[in-house]
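A protein chain is absent from this complex, but the other protein chains hold their places.
Chain naming follows the written order as A, B and C, and within any one chain the residues start at number 1.
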Amino acid sequence: MPVNSGTKRGSKVKFTFSGKEYNGTFLSKNGDYYSIKIENGYDVKIIPENVEFIEEPVQNSTVEIKKKSVAGTGKEISLITTGGTIVSKIDYTTGAVFPSLDITEITSKFPSLEEKFRLRHVNFLNILSENMEPENWIGIAEAVVKESKKSQGIVISHGTDTMTYTAAALAFMLSDLSVPVILTGSQKSSDRPSSDSFLNLAGAINFAGTDLGEVCIAMHESMSDDRVSLMRGVRTRKMHSTRRDAFRSMGEKPLGFFKAGVTELNQEYKKAGPNTELGTKLETRVGMLYFHPGMQLEDMESMMERKRGIVIMGTGLGHMALKFLDNIRKYTRDGGKILMTSQCINGPVNLDVYATGRELASAGVTWVENMLPETAMVKMMHVMANYPDEDFEKIMRTNLRGEILYRETAGGF
Amino acid sequence: MPVNSGTKRGSKVKFTFSGKEYNGTFLSKNGDYYSIKIENGYDVKIIPENVEFIEEPVQNSTVEIKKKSVAGTGKEISLITTGGTIVSKIDYTTGAVFPSLDITEITSKFPSLEEKFRLRHVNFLNILSENMEPENWIGIAEAVVKESKKSQGIVISHGTDTMTYTAAALAFMLSDLSVPVILTGSQKSSDRPSSDSFLNLAGAINFAGTDLGEVCIAMHESMSDDRVSLMRGVRTRKMHSTRRDAFRSMGEKPLGFFKAGVTELNQEYKKAGPNTELGTKLETRVGMLYFHPGMQLEDMESMMERKRGIVIMGTGLGHMALKFLDNIRKYTRDGGKILMTSQCINGPVNLDVYATGRELASAGVTWVENMLPETAMVKMMHVMANYPDEDFEKIMRTNLRGEILYRETAGGF
Amino acid sequence: MDKFPENAMIGLEVHMQVNVGKLFCHCPPEGQETGFHVDRHLRTTSGEGGIVDISAKSEEMKNRSIRYLETSNSCLVDLDEKPPETMNRDALSVAMALGNSFGTMVLDRISVMRKIVIDGSNTSGFQRTSVVGFGGTIKGKSASSVITTICLEEDSCRKIEDGDSIVTYSLERLGIPLIEISTNPDMKTPEEAMEIAREIGNRIMIMGMLRKGADSIRQDVNFSMGFGRVEIKGVSKLTEMKNILVREAERQDALQEAVKKWKETGGFGDIDFKRNDQVVEKWSSKMILKALEEGKGVYISILKNGRGFLKNGRYTMGREIADALKLIGIRGIIHFDELPAYGINEDERDRILKYAGGGSKDSFLLLLVDPGREQDASLVIRERLEKLFSLNFSETRAAMEDGTTRYMRPLSGSGRMYPETDIPIIKVDRDLMETARELTPGTLQDAIKMLQDKFGLSGQDAETIVLRGYMNTFSKLASSYDGKTISRILLQKMPEAEKKFGKTISLEELENIVSICSKNKYGRYSLEWAVDMISSGKMNLQKIMEGNTLMPLETETMGKYLEKVSSEEASNLSLLQKKISEEFARPVDMSMLAGMVKERQRK
Partner (left out) sequence: MDKFPENAMIGLEVHMQVNVGKLFCHCPPEGQETGFHVDRHLRTTSGEGGIVDISAKSEEMKNRSIRYLETSNSCLVDLDEKPPETMNRDALSVAMALGNSFGTMVLDRISVMRKIVIDGSNTSGFQRTSVVGFGGTIKGKSASSVITTICLEEDSCRKIEDGDSIVTYSLERLGIPLIEISTNPDMKTPEEAMEIAREIGNRIMIMGMLRKGADSIRQDVNFSMGFGRVEIKGVSKLTEMKNILVREAERQDALQEAVKKWKETGGFGDIDFKRNDQVVEKWSSKMILKALEEGKGVYISILKNGRGFLKNGRYTMGREIADALKLIGIRGIIHFDELPAYGINEDERDRILKYAGGGSKDSFLLLLVDPGREQDASLVIRERLEKLFSLNFSETRAAMEDGTTRYMRPLSGSGRMYPETDIPIIKVDRDLMETARELTPGTLQDAIKMLQDKFGLSGQDAETIVLRGYMNTFSKLASSYDGKTISRILLQKMPEAEKKFGKTISLEELENIVSICSKNKYGRYSLEWAVDMISSGKMNLQKIMEGNTLMPLETETMGKYLEKVSSEEASNLSLLQKKISEEFARPVDMSMLAGMVKERQRK
């Protein structure tokens, strides 16, 4: 049969296989094959030559998800969707998962949630978070400010890949938050019965109903569907590529937990203030350099040519080979900024301990305790655009949003 | 008093302070000040004008450490020193710590060790490991082969900063090891009573006395001076900048433990073979790219210009923004190699799950389960130099030294 | 009902575990609990077409949490914390080979689907399954059946405990490859179904690829007799199949009869529970008093015209209702027919009926539940009775150990299938086809004939070899050693040792032993001696191999020993053999011994 270019998903087809004829429903074309759903529900792959379309009106079998209007009587919470796994379903073009789901399908799983809160759905973006760019952060920050005038708490559903970057960016761009801003997402797409999205979203919405005045991330605490951790955005890192408990508050305990409908805030946190301030300027010429043995001088030089600031992920306490010292000295003398972080991720950077560190510091490298490398990069983008050049080191070393952890205790690693 | 340029450490001095005169011993010049040791042992900083040198022969108060010759009756173990914190002491030039200690001072703390083994001391290098370069790896590998003909086990003392890189390099360069090769070091310099070096070295030497045929790292298991973990070099990462239990076997349990003089090997390990094979060729034009939002096309392009292979530390399951797709496609078409790893560090890379991943894979990106990014870089240097171009993907996906972990269990994170 | 209904149609789904590791990860097939567990909830999601499957929805209503016990053969894939690996090619080739042997047409592109199952038996909330092929015919002696599909799927978790608020599963079995052969409803009688099922099982036995274990073959049976299709899950023993089918036919027959009669008397009216804890002022029933103490209420509804249908001879509508309620976690329903019982006497019964407003034809339902739950109960009871009154009995039922079946859930629709997005489509390449072709088993008769012809076994022994799954092992061992001896070891010596010592030699150990005996041309006494030594724990394989102790005792040593032996002792050869063997911890060649004793007597 010739390929019917107008073939529609849902068309009835006959197909022959090894000489026998079967009935089925056309789904899509994948490479050289047609995906046909047979009667018992299975998809099979059949070459187009063996498929014949039956002229029959296509039934739209997709059940329309009923759009919930703002219901309930409780606090008004804005739910800003930006894409990511939490709203992802299969993409028939590549056979892989892509954001396309309506988030109401998740919230509607919790009738209690829709009674407890009045949810405002704001469809802001629909991308996988690895494609998130700094201009998107600005857009989201602006949306947060807009929504903060209409509701008492904000939940942002977001892809998990760069969620911590966005959280850090929002934390620095928004000061004196008047509402909680909670990012959440899921490690398993919501079209799976075992998805973590249901509980994460319930946790996030409930956290958005508290008096918190920080940008936080709400994700599973463990591999059980038990507690949702509330973690400070600037101190959180995605530490596993697949597990539902991938997000970890680095070096400090989560600010709180959500379990069985109840939120509990344990650690010290900043309370919501009267007015959210917005400062969206960002220096985008900031790069990250992952130091490793065998790195060449040109690797650093070429980055120095393009960037006004560089976050180095050094080794151990914040070291790199001393052969780079001259380059660094020249760069900082010419006004470039270098911030040292550690590829160990846990523990402080301290350039006072070893000879290497002292040399780096004297060459103009700035260092700040145990700020996470990714947070450091975002903070640098913010600080370089919003503060005078001479205050760079001072502001980087000032704890603006809880990004610096002065006390590291035994339990934090 | 004018600065006496011939001033020697240990010279007796008089100095005046606020009009009164004191006696002391000259230590060093730091910036604009002299360090003077006063009678109760304290160092004070005095400006040179107020210091007068007394003509008196300098007594060399340094006690010579007695060099132990090979003693004991047990297995012969080679102890190759390369520098690092484990042999570090204060550096009077910068006031910070620098490698200079004789490792016999540590081994001599364990008389039982010197009786149980015959230690061959090989002073190979004396650098902080952030200055370690691929040519040093080759030198160490050659030293290992040489020593493997003279002794039954090899311990390499090494700075902790890049220990895992060296371990991975040795693992790939040395095949069918005929002796155990154990790297060890310390997080606290050995001039401190609480140093972890004593126990780590005892553990390493004991592990070197087993029938292991792999390159491993021996470091503290916990913050107590209790057990030393034996970890597979290619699966180990320094996960904290300061703690003595910083080294973690990622995703798998340590191969064994040392406690109270006894080694215990629990996991499956490769046993020593008859002959160590050496293959030191390395492709040094391999770089690491840490993907982040805001990364520009030029950041990748400039690296592509300089490198024959790039390890990307992507987000989540191994993703990056799709705007880089054309660059990647062109680079791989022209023979460049790209390997995707994850900045999550834990968990697999899998380009089959999301649309982004499938696009990257189809653009020529290679991916391998959960190989650590640093190990991946070292393996790439090894594979590109030692195997035909067309076998790159196959060999990268072949488990050569235990660098790929097929089974990841709940306890591994 | 005297005979099996003539309009009966029976179809089969036979599930067979393949012994090649797990299907989508690198875990071994066996393991122990580790002590670690996770607790989860599963929720329905709309499938490919946006439709939420009814059977999934019915599970979700229970809202139980699910506990998974980690085992040493489970990993993050089993815990649903990591995407699956690509499909185990060994398992796929076994499925293809099985297809080949029935003339099934194997697809050239295999795509993995997710079948939503949210009873918790899969951590992901779905079972991964692929169609491997269509068609083909299974021929028995008297019946034959057409294969609908051959699928390859992952096995589910084993249920450990079934509580009201939590259900516990072990991860041990999860992910083991399962070949599913589904047939058209071509069979008319239980006997025919058993024959076809046996024919399917034999093939995998012949291949020697069936995993060892109690439930390595499980059958689901589709049955209809005019009232819709009933799918009976989990018939693990073939011998039970007949009993189950006969009882199911009986149940449906009684049910339609009861429904018809009840309809004639006017139907069941409305179900409306009202609470009245004091309908009897002083309950004598301890069960009721206990429920009241726990804060539950006594809820009563009339059941119009129901007298005599709920529990009365063949009529058991009461159980139909109770089973449906159990699925939403409600136990403790009481109705008129079964009273007096549970400490409720006739007087009390009548008081309840009166309160419900019932007459002489009516029954009532009495529930002991937490306030609010009576609404759920009304809904479920009404739906259940309406379904039965429509004379459409189609549903999924579970086979019980006593031969009865029990309502499990509505039939699963095709809506619960959607594609597994984590695994790319598998291309059936030349390698796979070649491997499958080599594995393809013949019929049982072919296999038996081959063993008889090639190794001189008796028909009986040959069949036993095949049906115990020894085909592969035997063929391998018998290629280098006397087949009859191997057969004797497998079918007699090893079971004897098992019986005597509680354990026996493993097949791997046996392979090692045979290999040494074959290389050194040691006789069967060496083999038997080794089986005894290892089974009894007196020696292990390593010791046997290092000590070269398999070599039969040397002539001289035996000769010297025999010099000291009385002629009386020498007369009982097998006792003597045992004695010498024990003395020297070495095998003794019986024929050599016999020869030497004879020689001595001659002298």
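The criterion applied here is as follows: a residue touches a chain if its C-beta (ideal position, glycine included) is under 8 Å from a C-beta of that chain, and two chains touch if they have at least 3 such contacts.
The structure presented is a predicted model; accordingly, all values stated were derived computationally and were not measured.
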Shown chains that the omitted chain touches within the full complex: A, B
Touching the absent chain when the full complex is considered, from B:Asp43, B:Glu76 or B:Glu142: B:Asp43
Option touching the unshown chain, where B:Ser11, B:Ser35 or B:Ser302 are the choices: B:Ser35
Full-complex contact with the absent chain, from B:Leu79, B:Ala143 or B:Leu199: B:Leu199
Option from A:Val353, A:Val368, A:Met381 or A:Met396 whose C-beta touches the chain left out: A:Val353
Where the missing chain touches subunit B, by residue: 17-18, 20, 22, 27, 30, 33, 35, 37-45, 61-65, 90, 95-97, 105, 109, 188-195, 198-199, 222-226, 242-244
Interface with the undisplayed chain - residues on subunit A: 317, 347-348, 350, 352-353, 358, 406-411
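Here is the rule we use: only the chains that are shown with their structure count from here on.
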Centrality ranking, top chain (CA atoms only): A
Dominant interface by contact count, named by its two chains: A-B
Chain centre separation (subunit A, subunit C; CA means) in Å: 44
Multi-partner residues of subunit A (at least 2 other chains): 95-97, 223, 242-243
Residues of subunit C whose C-beta touches two or more other chains: 38, 76, 79, 81-83, 421, 424
